[in-house]
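My structure is below; once you've seen it, I'll send some questions.
Only a single protein chain was left out; the remaining protein chains are all shown in position.
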Amino acid sequence: MKKDNNIEQKGVSGWIDKRLPVFSFINHNLRDYPTPKNLNYFWNFGSLAGITLVIMIVSGILLAMQYTANTDLAFESVERIMRDVNNGWLLRYIHMNGASMFFIIVFIHIFRGLYYGSYKYPREILWMLGVVILLLMMATAFMGYVLPWGQMSFWGATVITNLFSAFPIIGDYIVTFLWGGFSVDNPTLSRFFVLHYLLPFAIVGVVALHLVALHQFGSNNPTGVDVKSENDTIPFHPYYTVKDYFGLGVFLIIYASLVFFAPNFLGHPDNYIPANPLQTPAHIVPEWYFLPFYAILRAVPDKLMGVLLMFAAVLVLFFLPWLDKHKVRSASFRPYYKQFYWLFVINSIVLGWVGAMPAEGIYVLIARIASVYYFAFFLVIMPLLSRFEKVSDLPSSISSAVLSKRFDTETKESYVK
Amino acid sequence: MLSKIFVILAIYLFSIISSGVKAASDKINLIEQNWPHSGIFGRFDKSSLQRGFLVYKEVCAACHGLKHVSYRDLTGIGLTVDEIKSIAGEYELVDGPNDEGEMFDREAKPSDKFVNPYENDNQARVANNGAYPPDLSLIVKARAGGADYLYSLLNGYKEFPENFEASEGMYYNEYYPGKQIAMPSPIMDDIVDYNDGTDATHVQIARDVTSFLAWAAEPELEERKSLGVKTLFFLILLTIMLLGVKRKIWKDVN
Partner (left out) sequence: MDKVETKDKNKITSVDEEKRDFLYITTAGLAIAGGGATVWSLIDTMNPSKDVLALASTEVDLSPIEEGQSLTVMWRGKPIFIRHRTTSEIQDATDADVDGLIHKASDESRVKNPKWLVVIGVCTHLGCVPLGQKIGDSKGDFDGWFCPCHGSHYDTSGRIRKGPAPLNLEIPPYEFVSDDIIKIG
C-alpha cells in the first residue's frame, strides 16, 4: 500500500495531525518504517522489554495503592494484598515474577547485541543508553525487593548498603546517609519506596531516548551488513508488528506458567519470614538476576576491590564500542569471536550459579576463574581480536545474503565502517 | 525454526517441572508425599483441611499463632458462617478504648484475625525457654521443601544417636537444620479425636495439619490454579493463531 506522507489526511485525524503530528509520527515510526527483512527472533526482545516495563508500572501502581511503607506494617500490608484484596495475589505475583521476566528479556537483548555487534558504529550511544537502562533497572529491583520487609529484604539491604563502607574515609558517612540512620530501618524503607516508584519513570525517559537513537540509523540485522537499498527492507507494519505479537504470545505463556503454577520458584522462602534484625539467615542470597555480580563481588578477597569490580562488571559495558573495533559486526562472520562469545555465555551462567553457592571450598576457585574470564573477554580478548582476527568474506547486502545464502566475493568492498 | 520451538518448550517444561523439584541441599532427602494440592490441577482435600484445622486448634494453637488468617477465611476449608462464628467466639481479645477510656476484653468475631496465644513475641520466648514458636500462617512458604519439609519434620523425631552432642532442652529431629529442635514432638497417635471417623494416627495427623497449613499459607491456591489452566489454554490458543497470522503475512517475503 503506497502512502504519500506529504498529502494531508482528511477528517478528524487530519485536523489533529496538522497541529500535533501524532498520526504521521506513528505512521513514520511504526507503520511504514523500513526495517531489515532478515531479523530473527532475537530482535523481538526489545519490544518485549518495553511491554514488560509497562506491565511492571501498571502492576506497581496498583500495588502501591495497597502497600504501607512502614517497618511495622509493610509485611502485613503485603499479606493483606495476598489474602484480602480482590485478585491481590495475582497482582503481587505478576509484579514479583515480572521483575524476573524483565531481566531475562533484557539479558537476552544484551547478549543479542554482543553477538551481532549492535554496539558498533553508528550505534554507540544507543548501546550506552541501554547500559544506563540496565543500571536503573538494577537499582529499581534492588529497592523493590526490600519493600516486603522479609528476612532477605532486610538482610540483602543491609549487606549491599554496607558495601559502601569499603570506600576509604567517606565510606561510613555514605552508608549512614543512605540508611538515614545507624542501620537499615524505617527511614531506609520509606526512601526506598519513593525511589522505587520514581526510577521506573526515569527508565521510561531513557527508553524514549534509546528509541530515538535507534531510529537514527534503524535496526542492525543478523548479517551485520548495512541496509543498501529498499530491497533489503520491509515496512515495520504488518511484518514486525505481527511477529512481535506472536513473540508476545510466547512470552506470556512462559510468564503465565510462572505466575499461576510456580510463583515462588525464582524467589527465596526466607522472604516469607518477617525481617528480624537480630537474626541473620544462614545463606544471604540476592535475587537470581544479581547472582553473577554477587559472585564477582565475593570472588575478590579485598572488600573495596570487590565492590569496585562488581560495579566495573556493569560499567565495562559502556566501553564496548571502543574495546571491540573489529570491522565486522556480526559474529556470524567472525569464527574466533564466536567461540569466545559462547564461552562467555556459559561463563555468565556459571557465574550466576556460583553466586548462589556458599563462598567456600571449590566454589571460590570457580568464582575467581569465571570472574577473570568475564573481564578478560571484554578487556583482553575483544581488543586482541579487533587487531588480529581476519576479516572474512561478507555478503554484499542483506538481500543477497537472504536470497542466495552465498557470499559475494567479487566486490571486496568494506561493508562495515 | 524447529530448534526455536524446542528451546521454548524446554524452558516452559523446565519451569513447570522444577516447581515440583525441591531445593537440593546437604540435608537428608525429604519424605515426599503426594499432596492433592500439587500439580497443575491441584485442589485441596477439604475434609483433610478441616481435620488439620482441628489439630491446629487443639495442639498447635497453644504456642503458635496464625495471625495473617482471619476467622472468616475458614469458609475456604468448608466451614459454615455459623460454625465460624462459634469458633471465633471461643477466643477473647483486647479491644478499646471504650467511652470510659479503658481497654476491655471481648469475644472474637469472624472479621478478626486469629488470636495469638501470647501477647507479644517476648512473652512467647519466655514461655518456651527462649525459643520463639514461629507464627504458622506462612510456614509452608517460608521453608525450603514446603509441605514435604513440614510433614517430614513432624515425622522426623528420633532418639539422639550415639556420639551426638545433645544440647540441653533440645530434641533430635532428622530434618531440622542442625538436627536439634527446641520443640518436643507435638503429635502422637490419637492426640486428637477426629469426628469424621478417620483414624487419628501420627502420620495421619501430620498429613492433615500439613494440608491445613499449606492452605493457610496459600488460600488462593485453588482459584490460582483454576484460573491458570484457563489462562494458559487461552494463551496457547491465541499464540497458535498469532503464529498462523504471522506466517500468512510473511509468506511472500523472500
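A and B label the chains in the order they appear, each numbered from 1.
Definition applied: contacts are C-beta pairs under 8 Å (C-beta built on N, C-alpha and C of every residue); 3 or more make two chains touch, one makes a residue touch a chain.
As the structure is a computational prediction, the values presented were derived from the model and not from experiment.
Out of A:Val85, A:Ile284 or A:Leu385, which is the one that touches the chain we can't see?
Counting the whole complex, the residue in contact with the absent chain is A:Val85.
Hey, which of B:Ala124, B:Leu213 or B:Leu242 is the one touching the hidden chain?
B:Leu242
Sort through A:Val58, A:Ile108, A:Ile125 or A:Leu195 and give me the one touching the missing partner chain.
A:Val58
Identify the residue among B:Ser38, B:Ser70 or B:Ser137 that touches the chain left out of the display.
Residue touching the chain left out of view: B:Ser70.
Taking the full complex into account, what residues of subunit B touch the chain not shown?
70, 72, 110-111, 234-235, 237-238, 241-242, 244-245, 248
Which residue numbers on subunit A touch the omitted chain?
Touching the chain left out of view, subunit A contributes residues 58-59, 62, 65-66, 80, 83-88, 90-91, 245.
Convention: only the chains that are shown with their structure count from here on.
Counting only Cα atoms for the centres, state how far subunit A is from subunit B in Å.
Taking the mean C-alpha position of each chain, the two centres sit 35 Å apart.
For the complex, which residues does subunit B have touching subunit A?
Touch list, subunit B to subunit A: 4, 8, 11-12, 15-16, 18-19, 40, 68-70, 73, 134, 137-138, 141-144, 146, 177, 217, 219-220, 224-225, 227-229, 231-232, 235-236, 238-239, 242-243, 245-246, 249-250, 253-254.
Which residues of subunit A touch subunit B once you look at their complex with the stated criterion?
37, 41, 76, 79, 82-83, 89-90, 234, 238-239, 242-243, 245-246, 249-250, 252-254, 256-265, 269-270, 272-273, 282, 399, 402-403
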